[in-house]
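The complex appears here minus one protein chain, its other protein chains still in place.
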Amino acid sequence: MSTSSQFGADGRLRHLLTLDGLPRDAMVALLDRAQHFADGHDARDALAGSAICTLFFEPSTRTRLSFQRAAQRLGADVLSFDAATSSTTKGETARDTLKNIEAMGVRGFVIRHKQDGAVAALAAAAEPATALINAGDGRSAHPTQGLLDMLTLRQAKGRDFSTLKVAIIGDIRHSRVARSDLHALRTLGAAEIRVCAPESLLPDDETLHGCHVTRDFDEALVGADVLMMLRLQRERMEEGLVSSLEDYHHDYGLTAARLKRAAPDAVVMHPGPMNRGVEIDDAVADGPRSLILRQVANGVAVRMAVLEALLA
Amino acid sequence: MSTSSQFGADGRLRHLLTLDGLPRDAMVALLDRAQHFADGHDARDALAGSAICTLFFEPSTRTRLSFQRAAQRLGADVLSFDAATSSTTKGETARDTLKNIEAMGVRGFVIRHKQDGAVAALAAAAEPATALINAGDGRSAHPTQGLLDMLTLRQAKGRDFSTLKVAIIGDIRHSRVARSDLHALRTLGAAEIRVCAPESLLPDDETLHGCHVTRDFDEALVGADVLMMLRLQRERMEEGLVSSLEDYHHDYGLTAARLKRAAPDAVVMHPGPMNRGVEIDDAVADGPRSLILRQVANGVAVRMAVLEALLA
Partner (left out) sequence: MSTSSQFGADGRLRHLLTLDGLPRDAMVALLDRAQHFADGHDARDALAGSAICTLFFEPSTRTRLSFQRAAQRLGADVLSFDAATSSTTKGETARDTLKNIEAMGVRGFVIRHKQDGAVAALAAAAEPATALINAGDGRSAHPTQGLLDMLTLRQAKGRDFSTLKVAIIGDIRHSRVARSDLHALRTLGAAEIRVCAPESLLPDDETLHGCHVTRDFDEALVGADVLMMLRLQRERMEEGLVSSLEDYHHDYGLTAARLKRAAPDAVVMHPGPMNRGVEIDDAVADGPRSLILRQVANGVAVRMAVLEALLA
């Protein structure tokens, strides 16, 4: 996915496909505007009369609802196409599906797809006035998740990330969330990024450039300011990448006892949905350090800022 | 499900979980307001800017549509989560699903769940500003159905129920509709409540306290002012609780001939969807005594009154 493909000829952000290469100024502007919406402001006139379509080739009810709520608060009309269950069964290509709904007058698309780069490929086929938001493609990117995580971090730790030690724990290899978080944390200048997973769940590409990589959870925790826990898909066990959920929890599950190794005011994040008792214990997920529901709340605000920036 | 859990510390109705224990004044106020909406009035400003989510862990398109229409007429934004088919497949608990959508800024939830007490359990986990409406849980309660049945009765028979003889016929044992109707009829002071079913479909708990119970349909019919027919689920036959649909129709199906045993101006109700030719014949369902479509129309009005009372 080329960094430049999300900018128009005039240098303005046209699509949001990835945080990789998104300039710091553009990222900060989106976060500032998102904070405004997180403070409870609506902007019902911003997109009044415009239509936005959620076009999910891979199902995700939570992400869809979050974008729908954001669109509603901007006054947009919302259409929803669950491509995972519908007309693609008639053999239509994703590109034809997009072009057809675009022809109906839809200006903004929120797209999830299981293949890396699929959303960027669709963006290349869109008309000049059409904006696409990547709501997750393969393992590549989930930029609004990255932004909402940054907004949540700013609220908890302030706008200056230059002293922050952030640990990302879990299945980084298969995680688009981790990739978008890594892009954002680097752009915003986090002091130290630690990455922790069993060997089988570490990526084999350039993803971890500049990170401190360890297989030892306790080492990753010491003095960390932020713990970003990732969801462990059950498929990883079936694929033989982890031996059992019990073993995984023993080695990489965040318990109340382990949390004590982190900085005294460390915060805990998780993109959801959680596997309670696997990567995270109830006492942590529901405890005072958890920002997990705050992340969800910020998701709506961030998506409002992105939709407005691309379409208003 | 405790009676008190649906009231806030200030004594105000916070959730609508059951009609059991709902004070007569509160019930009458809801019915009066519902009549206002049934007369065709909208209130598009009442919930403008607020979001309501239908969260159905057990599918029911008709009930969902009725609540959606009610929310639209109050100006609310509507989100819909069919939990029976979606992300719960990822193993998320119902509580986490609720808390996540609540974090997106949704204030009102309309919830259906197949387990008794599930909605009350979710209500206990909700934030103070969040309101839940039970759209049916297990065999326990379906309070808006109870209210719409009462509104329909009031329109047909007047506000004074003290001379009314009401017969409820069918699978009371598995029916949340029957339980909510029984609660409401007692609260509003119906003169006589007759309950009629084969032994296998009668409840074994305190549900029928104060009712006249019979297995003889003809006895239940004589002089009755209101006949509330219940849907016979086909599963009852598979479970061996009824021998055949034909036998059931012979013993407990409402035919035009049987209807003549009731009071001359008796009315017929059914919560839908009907099994025509099983618990009710076409000539009755579509005849002049039938209030069945009137019940459906009143459903929207009652749900408007409830949403407004909880959220406006």
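Residue numbering begins at 1 within each chain, and the chains themselves are lettered A and B in the order written.
Heads up, the rule we're going with is that a residue touches a chain if its C-beta (ideal position, glycine included) is under 8 Å from a C-beta of that chain, and two chains touch if they have at least 3 such contacts.
Keep in mind it's a predicted model, so treat the numbers as computed, not measured.
Taking the complete complex into account, B:Pro273 is the one of B:Gly158, B:Gly223, B:Pro273 or B:Gly287 that touches the chain left out.
Only one of A:Gly49, A:Gly158, A:Gly189 or A:Gly210 touches the absent chain when the whole complex is considered: A:Gly49. Across B:Ala29, B:Leu65, B:Ala125 or B:Ala309, the residue that sits in touch with the chain not pictured is B:Leu65.
Interface note for the absent chain: among A:Asp32, A:Asp45, A:Asp96 or A:Asp160, the touching residue is A:Asp96.
Against the chain not displayed here, chain A makes contact via residues 49, 51, 53, 77, 79, 81-83, 86-87, 90-93, 96, 99-101, 103-106. By the touch criterion stated above, the residues of chain B touching the omitted chain are 42, 44, 59-62, 65-66, 68-69, 72-73, 234, 272-276, 293-294, 296-297, 299-300.
The definition used in the following text is that only the chains that are shown with their structure count from here on.
The best fit of Cα atoms from chain A onto chain B calls for a rotation angle of 120°, in steps of 5. Distance from the chain A centre to the chain B centre is 41 Å, each centre being the mean of its Cα atoms.
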